[in-house]
Every structure is written in C-alpha cells, then in structure tokens.
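Here the complex is missing a single protein chain, while all its other protein chains stay put.
Chain naming follows the written order as A and B, and within any one chain the residues start at number 1.
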Amino acid sequence: MTHRLIRRRVAGTAVTAALALALTSCFGSSKGGASDNPDADVTITFWHGWSAPSEVKAIQATIDAFEKANPNIHVKAVGNITDDKINQALRAGGPSAPDVVSSFTTDNVGEFCNSHAFVDLAPFLSKSGIDPEKTFPGPQLSYTQYNGNQCALPLLSDAYGLYYNKDAFKAAGISAPPKTMSELDADAVKLTKASGDGYSQIGFMPDYHFYESTITHFGAQWAPTYFDAEGKSTVATDPAINSAMAWQKSLLDQLGGYDKLDKFRTSAGEEFSNNNAFMTGQVAMMIDGEWRAGMIDDSNSKVDYGVAPFPVPDDQAAQYGKGYITGTIVGIASTSEKQNAAWEFVKYLTTDTDAVVNFANAIHNVPSTIAALASPRVSQDPNFQQFIKIASDPNSTTTPASPNGGDYQLVLQNLGYDYQSGKQTDLQSGLDDAAHQIDTNLAQVQ
Amino acid sequence: MTVTATPGSTSRSTARSARKARQRRLRRRERLTTLAFLSPWLLGTGLFFLYPLATTAYLSFTRYDGFLSPTWNGLDNWRFVFQDYPFFWPAMRNTLWFVVVLVTLRIIAGLALGMLVIHVKRGSTTLRTVFYAPFLAPPVAATLAFVFLLNPGTGPVNTILGHIGVTAPSWFNDPSWSKPALSLLALWGVGDLMVIFMAALLDVPRELYEASALDGAGAVNRFRHVTLPHLRPILLFAVITGVIATMQYYTEPIVAGQVASGQIAGSGNQFEPGYPGGSTLTLPQLVYNLGFQRFNIGAACVIAMVLFVLSMVFAAFLMRRGSGFLAGEDL
Partner (left out) sequence: MATVTVQPETPTAPSQTHDVYRRRRILEWVAVHSLAVGLALLFVLPFVFIALTALMSDQQSLTRDLWPQPFAWHNLVDVWHTPGFPTWWRNTLVYAVAGTALTLLSSLPVAYALAYFRFRGRNVAMMVVIATMMLPPQVSIIPLYLVWAQDFHLTGTLWPLIIPLAFGDAFTIFLLRQFMLTVPRAYLEAAKIDGCGDFRTMVRVVIPMIKPAIAAVGLFQFFYCWNDYFGPQIYASENPGAWTLSYGLQSFKSAHHTDWNLTMAATVLVMAPVIILFFFAQKAFIEGVTLTGVKG
C-alpha cells in the first residue's frame, strides 16, 4: 500500500525540484530593442514624479507641444512615480512597463547604467548630431552618467541657495545675507529667540532631519570629492566633509543643542505644505532649492523673502556664489520596444530650447542646457535669476553617481545623525568607519 | 511449497483474491480521494513554500540586482551580512526584543484585563467592547494615529503630561523610547487576547475555586493552582500566535519610522531604515530595503534565510512543548 504513495511523493518532490531549477534559470528581464520605425504611429508610456496640479499641467503642456510636432508619436504620461516603483517596473518589464522614465533623484543612475536597465544614449545622441559636452553643463552631465555610460540625460535642474526672511533681518538689524559660515553662524544666533523651553523663532535649522538640511547639501560648499580615482571613498581623508560636519555640530550647539532643536523639528509643519516653517516665519533662514520661491509666491505666506547663494567656508570666500546642483533625470528603459520613438521624445524634452525654457518657467526649475540657461526667455524674476547664476557658477558641484545608488550618502547621513545627536563623539573615527563601510558596500556589489 | 488441493479450496482462494482485488481498488480510491482533497494545498505548498524557499536559498549565494542574471558568489553575501552590514545585528536584536517583550506584555495585559472585566458585573459588555475595538483598527491607521498622539512637541499625550508637570520623552523620535512607544501601540490592541482569556477563565469550573478557598488558599494561590493550569492550552496558543506575528513585525515599525522622521519620497534625504537611529529596524524591513530598494537581492535573501531559520527554531521548540495539544485526538 505504501510503495505507491511513496513513489508518488518522490515524483512530486522531483517535479518541484525540476520546477525550481527551471525557473531559477529564468531570471533577467526581457530585452527590448531600437529597431522600431520612428515614423510609425506609436504610443509610448512616460513615467514621471510630478504630482502637484501646476506641475502636472506644465509637463502635459510640454507633451502636447511634442505631440504637435510629432503627430505620429502619442505619449501616455503617468505621474507621482517614486523610485521604488521605477525599480520594480524596470525589473519586471512587460507590456505595462514604461518606455521613458524620469526620476527626481540622481542616486540610482549608477545602478541603472551598470545594469543596463537604461539604454546607453550615446549612439542616439551621435545619430541626432548632438554633442553632449556642448549641450549640457558639466555637473548635469556628470550625474547622468556612470563609468562612461551616458544612460540618462538631465531634465531640468535644481540649484540650492539661501532663503532669508527680510523682515526678520530688519528686526535684528542685519543688513545683508551672510556670505561666509562665520557670518551665517552669527546671524543665526542673532535671529534665534527662545520661548519657554522652545523657540518662537529660529535663525537657521542645521538639524539633518529638517527639510533640505542634509550633509550633501551643506557639504557642497566645501568642495568635497567623495571618491578618488579608483572609486574608493575619500570621506575620511578629504577635509571637506570633516569641516562640514564639524561646522554643523558647532552651529547646532550654539543654537541650543540637538534635543531642543529636534523637538522643534518634530512639531514643524510639512516641508511641502503651507505650514512650511520658513513660510510661517518660524525659521528665518533656510537652505532650499529654486522651486521654493514659486511655492511661497503661490501660497498665502506673508513672508517677505530674499534669495542669495548659500554661504561658503571662510577660507573659500572667493568662491561665494556656488551651490549644490542636482536635478531630474530621464532615460529610456532597455525593455522598451519603441526606443527610437522614445528617443524622439527624450531628445525633445532635454534639448529643445523652447521646450526646456517653457517647462523651466512653468515649474520654477532651472533649465538644464547651456543654450536654455542663456536664453532671454527664461523668467527674469530676480529670485529665479539668482538660481540661474548659482547653476551656471563654475564651482557648483553635485554628488557623483555610484553603482549601488545613494548608499554612500546613506552611510554619511547616518553618521551625521549619530554625530548630531551625540551618539558619536569622535568625528574622525566616525568618518574612518564610514569610509570603510562605503568601500565594503561597494565591493559587495561589484 | 505445495498447495494441498482440497475440495472447495479453489473457490475459497478465488473469493480471497477477489476480496483482495476489491480491497486494492478501495484503497486506491481512498488514496485518490485523499490526493484530491489535499491537492490545492499540495500544489500551494510546492509553488508558494518549497519553490520560493529553494530559490531564496540559491539566490543568497549569488550577486543579483534584478536586472542582470544572477552570478554565483559563494559565501560573500553571508560574510557581508554577518560581519560588514551595520544594520543586521541591530535588526536581529530588535526583532528578538519585540518577540520577547511584546508577546509577554500582551499576554499579561490580556490576562489582567480579562480578569478585571470578569469581575465587573454590570457594564461588562460595554467594557469588553471598549477594550476590544482598538484591535480592529487597521495597523497603518493605528500607527499613524499613535505617531501623532505621541508627537513630542504638539501631541495630546505630551501636552497633558506637560500640564501635570512630567517631562515627557520624545517617544517615536527618541531611540530609547521608540520601542516602548510601539509596545504601547501593541498593548492598545490587546483586545483579542483579552477576549480569548475571558472565555477560558469563565470555563474554569467554580467548584474548583470554592474547594480551593475552603482549603485555605488565598487569591494568589488559587490563581496559581486552579486558574493557571486550566489556562495552559490557551496560554500556549497565545504564545505561538504572538511569536508568529512578532517575527513578521513589519508594518507598524516601518510606518512609524517613516512618518515620525518626516521623510518624503523624492526629497533630499535617503530612506533611513529604523528611524530613530535604527531602533525600530526589524529583520523583515531589511529584506524589503535590501531587495527592493538597494538592488541587493543576494544579501536580502541571506536575511530571509535567517528569518526562516529563526522561525523554524521557534516552531520546533513550541511544537515540542505543545505536541499533545497540537496533534489533537488521533483517530
């Protein structure tokens, strides 16, 4: 009686094992191709991250202009896409996967290039006779490629600067925005008013958890290298990060210490809501991107704000005017079967000067081509022009791409959290560990 | 061997072989029926348990980012996770902390509340409803609510504590208080255990209590010698289900960490696992982070295997303890 059952069970296990082996060899997503006819009538899917109504309207206007110029290509746009979803869709492939993808973060470019999830755009660029170095500014080119593989292009940029509350400045007797770090420290202290065991106004919020106050944004002012020529982390040896973190901690302590400031932070309004702490007047100076100006103008905030480049370290005072650059990136999924049509769209989005300028004006972002930056049709609003200058400054920097995404930034960020809260007291040893961790993580994915 | 032919023996042997054939047919039908009844589960186990387990084990020895094909890299991932990955051991400690603390606290609280509600004669239904309702709140909603309620600056809890004059901790924003805050959330939802314990407590025959009281036993002794023994199967059930649930503890810590840190998708910051300071990080969160956000499926599978081994160790331990009660009456 039992033999047959045993035999059946063995057969069952064998089937499962065979299934397992068969399916294990089925990994790797489907491959697309650039063999489609760009003049044929086709619909491509475009994923982007914009979600606010005004931004969605702006991208749709750009799409409409493209469709008018290319009546055979229809673009189906899907918004509010985050990086998680992009990763998953690119891995899955299939008919619902996008053809053109844009992302707010530059972090994953290294991984997309290395794994060929995005196609190398160099052949497309040369086919269309576009020289990337003459078309795009340096930083924008560097954060859209990795290891010689130009797998993405910049789709509008962001530049970071200093927003300051003019009324608060007047009340504190400060005549001009600070240009160096010591001036920033002094002004921040002057503008901070305690109230009970909290604050009624804070001059500047260096807390790494607050809005855009991150080590990469601050660190840019010290001109860090992040990686050496061999791809090893330099955070332990490069004085830039060390000085940046030391400055942040000292300012934190001058303003009342981490505990008090973080408590304030947890009760502050949402970064992108009308209760943004700068927009309500609770924080007098803030580091933020060029989009903030448009948001303040569109809101009912009564803050009379000014814009200036973010201060520079005292010993680099001559480089005042530079800032941190990043931007939205756009690429073509390698699983797409309509890559030629997709390229027409990407080319339009990223290089057509009118398209770039109109889009930039509409969503208050910085244009990402040399031609567009110089165009007279760019909004001449003085605050916006300030950011144009920051973006065009030759000393402005960005964070380099890396094959495991923003991992090195995460390691630095965690060190920052530990250092600011007092969990880590020895900055140099923390940086040594961070450099070691970054290198180990990188080695693990090579 | 010689068969002595006796009159009538051929008909008997035919009858015997006919009976044997019938028995064989019956047994085959039985087996087919068994297989038919079990087939959904057999298929399911193969497809959704054995296959993924084998593949996860295989992938843990490979470098795989989800795009290019997996490449074998031996014990590299294992070495990385156990030695070089700074989040692994904190996550392991946290997961075990939660398993031990949450299960114990919830059982004690459920039992205590159950005994309390039983003692209240009038209004016990209302009480039972009040204590049970929070258990039904969807976890994400309940977590969001608690993060708001325990907001250090403006949350109602700290506001009230401030009025009394107590310096309140920063709850979900303080690494030493985030796990206790999550425990409070878990205790708020203890209603299901309370109800089960109530039923079990009411099941204890009154005569046993009366007899024990006549013997001079005080309340504590009555509890130890009458109540507890009766509750053993229920307690075991509560421990088993509690450990199962807490090994998988994912939704509440990850939502609490994300919301309390104020992170927004697409802003300047990286996703910070286990905010604040890695104190709410659990092993399941690492699997998601490594596998779906960091392109490191190999390492994610290592952690998945660790989870598997831990679960099976607990399962074996609890099965041995409760072997009698789990097997049920054997037919």
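Operating definition for what follows: a contact is a pair of C-beta atoms (placed from the backbone, for glycine too) under 8 Å apart; a residue touches a chain by one contact, two chains touch by 3 or more.
The structure displayed is predicted, hence computed values, not measured ones.
Colleague: Counting the whole assembly, list the visible chains that the omitted chain makes contact with.
Modeller: So, spelled out: the chain left out of view touches A, B.
Colleague: Consider the whole complex, including the chain that is not shown, and state which of B:15, B:75, B:108 or B:140 touches that chain.
Modeller: Missing-chain contact among the listed residues: B:140.
Colleague: Touch as defined at the start, partner being the missing chain; which of A:274, A:353, A:375 or A:395 qualifies?
Modeller: Going through A:274, A:353, A:375 or A:395 one by one, A:274 is the residue touching the chain not shown.
Colleague: Hey, which of B:15, B:75, B:108 or B:130 is the one touching the hidden chain?
Modeller: Touches the omitted chain: B:130.
Colleague: Tell me which of B:82, B:223 or B:237 is the one touching the absent chain.
Modeller: Selected residue, touching the omitted chain: B:237.
Colleague: For subunit A, which residues touch the unseen chain?
Modeller: Residue positions of subunit A that touch the missing chain: 2, 5-6, 9, 23, 26-30, 51-52, 80-81, 84-85, 88-89, 91-96, 267-275.
Colleague: Contact with the hidden chain only, please: which subunit B residues?
Modeller: 30-31, 33-34, 36-38, 40-41, 43-45, 47-49, 51-53, 55-56, 59, 66, 113, 116-117, 119-120, 126-134, 136-142, 144-146, 148-149, 153-154, 156, 159, 188, 192, 195-196, 198-200, 203, 234, 237-238, 243-244, 247-248, 250-251, 255, 258-259, 263-265, 283-284, 287-288, 291-292, 297, 300-301, 304-305, 307-308, 311-312, 314-315, 319, 326-329, 331
Everything that follows uses one rule, which is that only the chains that are shown with their structure count from here on.
Colleague: Can you compute the centre-to-centre distance for subunit A and subunit B, using the mean CA position of each chain? Integer Å is fine.
Modeller: 39
Colleague: For subunit A, which residues are in contact with subunit B within the complex?
Modeller: Within the complex, subunit A contacts subunit B at residues 1, 4-5, 8, 12, 15-17, 19-20, 23-24, 27-29, 49, 82-84, 87-88, 90-91, 104-105, 107, 111, 115-117, 198, 209, 211-212, 214, 216-217, 262-267, 270-272, 404-407, 409-410, 413-414, 417-418, 421, 423, 437, 440-441, 444-445.
Colleague: Within the complex, which stretch of subunit B touches subunit A?
Modeller: Contact set of subunit B toward subunit A: 27, 31, 35, 42, 46, 50-51, 54-55, 58, 63-70, 76-77, 80, 84, 86, 151-154, 170, 173, 175, 260-262, 264-272, 276-278, 292-296, 299.
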